[in-house]
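Note that this complex is displayed minus one protein chain, with the remaining chains in position.
The first chain written gets the first letter, and so on, giving A and B; residue counts start at 1 in each chain.
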Amino acid sequence: MLPLDATPVSGPQGQRVKRTGRAGFGAGARYAQAVADTLRIPGIQRAPLVGFSFAGQAVRAPLGENLAAALMAGGIRHLGEGPGGARAAVCLAGACQQCLVRIEGRIVQACRERVRDGLAVAPA
Amino acid sequence: MFDVAVIGAGVMGCSTALHLARAGMKVALLDRGAICREASGVNAGTLTMQMTRAALIPYALRAHAMWIDMGAWCAGGSVAALACPGLSVAFTDAEAALLETRATARRAAGAPIELVDGARARQIEPGLSAAALMAGHCPIDGFAAAYLTGRAFRGALVEAGVDLRENCAVTGIDPGFRLRTAAGPLAAKRVVLAGGVWLEEMAAWLGVRLPIKVLVNQLVVTEKMPPVMGTVLGIASGLLSLKQYPNGSVLIGGGWQGLGDRMRGGLAVLPEAMLGNMRLAAHTIPALRDARILRAWTGLEAETADALPAMGPIPGVPDAWIIGSVHSGYTSGPVMGRVLAQAIAGETPVLPLFPIDRLLEAKAA
Partner (left out) sequence: MMHDILVLGGGPAGMAAATLAAGRGARVALVDEQPAPGGQVYRAPAPGLDPPADADRREGDRLRAALAESGATVFPGHLVWDLGGGPLVAAGVPDAPFRIQALGDAPRTLTGRALILAGGTSERIIPFPGWTLPGVMGLAAATILLKAEAMLPGRAPLLAGAGPLLYAVAAKLIGAGVRPVAVVDLAGHGEWLAALPALAARPDLLARGAAWRAMLMMARVPVLAAHRLVAAEGTHGVTHALVQPLAGGAVRRFAVDCICVGHGLVPATEGSRAYRARHAFDAARGGWVAAADPSGRTSVAKLYVAGDGAGVRGAAAAPASGRIAALAALADLGLGEDAAALATATADQARAARTGAAMARMMALRPGLVAAIPPETIICRCEGVTRAAIDAAVEAGAREVNQLKHFTRCFMGPCQGRLCGEAAAELVASQVGGREAAGLPTGRVPLRPVPMAALLGDFAYADIPVPPPAPL
């Protein structure tokens, strides 16, 4: 078998689980607890954690991380309700417009924003 | 053989065809594209008395009621027309003077327009910029969603027995009348030209020279927003039209010119014109600054040499009629079609026609 190009990281047993607190906005409690910051692939240097909020709920994530990803890692996937049902990140490429959130009163795509300290994010 | 063939399925053609069918005629309605895809489907949907030329106020007043109550006469069709107050705003003294002149002329023609100061204007429209000096206020303005027009008419036309032929381009008219179409000839005792900016070409089929100017109007629409306005807004000069739909989107227009022509259609929006239009909008309703722009497009609007409608019989060609080129014709469309249908059916039209003799140049050879 030829060598794989996959990134070698520690398996599930080797990962440290960090708790991020209560269930996110509209997300199932069970999912949020299960996820609780285990979505970040371990063994990779990341920027220092900063605090931001979504719908008043505190979330911690590395400075500069993709906001949609940071929300997911914080157990928050359900970003709001649109005319067609739940809004959540679908494409992460700036196309689907389903990851809409509100920052400083303006609608933006979470997948095109980056985490910064003290960022207050609201549902769109 | 049809009693009448109507060429052009915009609001003029649709209204004319529907009323003729209801008067008992066997009607064919043809369009080279799908129903209401040109100006009638892409305009700003403003139903205002304040930008309507004084001579058209009586038509606009009646048509306003027809749009609002469309379901009653159009087999349940709807363009979601709403009545609401309208404000035409002045930001400078020069604009205020213009406003007074326009308001006076329109009031004389029957539109209930009063002049109010900036404070009163902001009572009527709280989101209005503090820089507004005064405004013309018409309590019975309104707006519609133009893109709904095609679907609104189509069901009623089919139900009334109109033979609707979409994607059926007419290329000429031989005497008799015998329309040359891509799908073969079509015979009709009467023809109605209702082709908007293409009336010039159509008139030429009948040997008539009628110059029609083409305006390429730009529109911009925002994403759905929380409520930021409740009236239909304009500026004294006419260069802004603003309305917020029930779903939250705000439509910005005002006749800023984009790129296009009769041959190629609406080709492109010009970013400088878009920017000027958006700046006017944001100056008028500052909350618009927070919006995202979703789409912009152009639509072709027809205008005759004196900017009044072409509506009536075609001189020298018995049983040939013409309707359109009204400039802001969407507002008056339903009643104009009804008026022309009355004339064609030999009844006394409820409002005068606009005979085109005044507009004709020397007959084509």
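What we mean here is this: a residue touches a chain if its C-beta (ideal position, glycine included) is under 8 Å from a C-beta of that chain, and two chains touch if they have at least 3 such contacts.
Because the structure is a prediction, the values reported are computed rather than measured.
Chemist: Taking the entire complex into account, which one of B:G8, B:P58, B:G150 or B:G312 touches the absent chain?
Modeler: Considering the complete complex, B:G150 is the one touching the chain left out.
Chemist: Looking at the whole complex, which of B:H19, B:R53, B:R107 or B:R338 touches the chain that is not displayed?
Modeler: Final answer for the missing-chain contact: B:R53.
Chemist: In the whole complex, not just what's shown, which of B:A121, B:A291 or B:L353 touches the removed chain?
Modeler: Touching the chain that is not displayed is residue B:A291.
Chemist: List the residues of subunit B that touch the chain left out of this view.
Modeler: 34-37, 41, 51, 53-54, 91-92, 98, 101-102, 105, 131, 147-148, 150-151, 154-155, 166-167, 222-223, 237-239, 255-257, 259, 261, 263-264, 267-276, 278-280, 282-283, 288-297, 307, 327-328
Chemist: What residues on subunit A make contact with the chain left out of this view?
Modeler: Counting over the whole complex, subunit A touches the hidden chain at residues 1-2, 4-12, 14-15, 26-28, 31, 34-35, 38-41, 44-47, 62-66, 69, 72-73, 77-79, 82-98, 100, 106, 108, 114.
By our rule, only the chains that are shown with their structure count from here on.
Chemist: Quick one: report the Å distance separating subunit A from subunit B, using the average Cα coordinate of each chain.
Modeler: Comparing mean C-alpha positions, subunit B is 48 Å from subunit A.
Chemist: Tell me, which parts of subunit A touch subunit B in their complex?
Modeler: 105-107
Chemist: In their complex, what parts of subunit B are in touch with subunit A?
Modeler: Interface residues on the subunit B side: 223, 290, 292.
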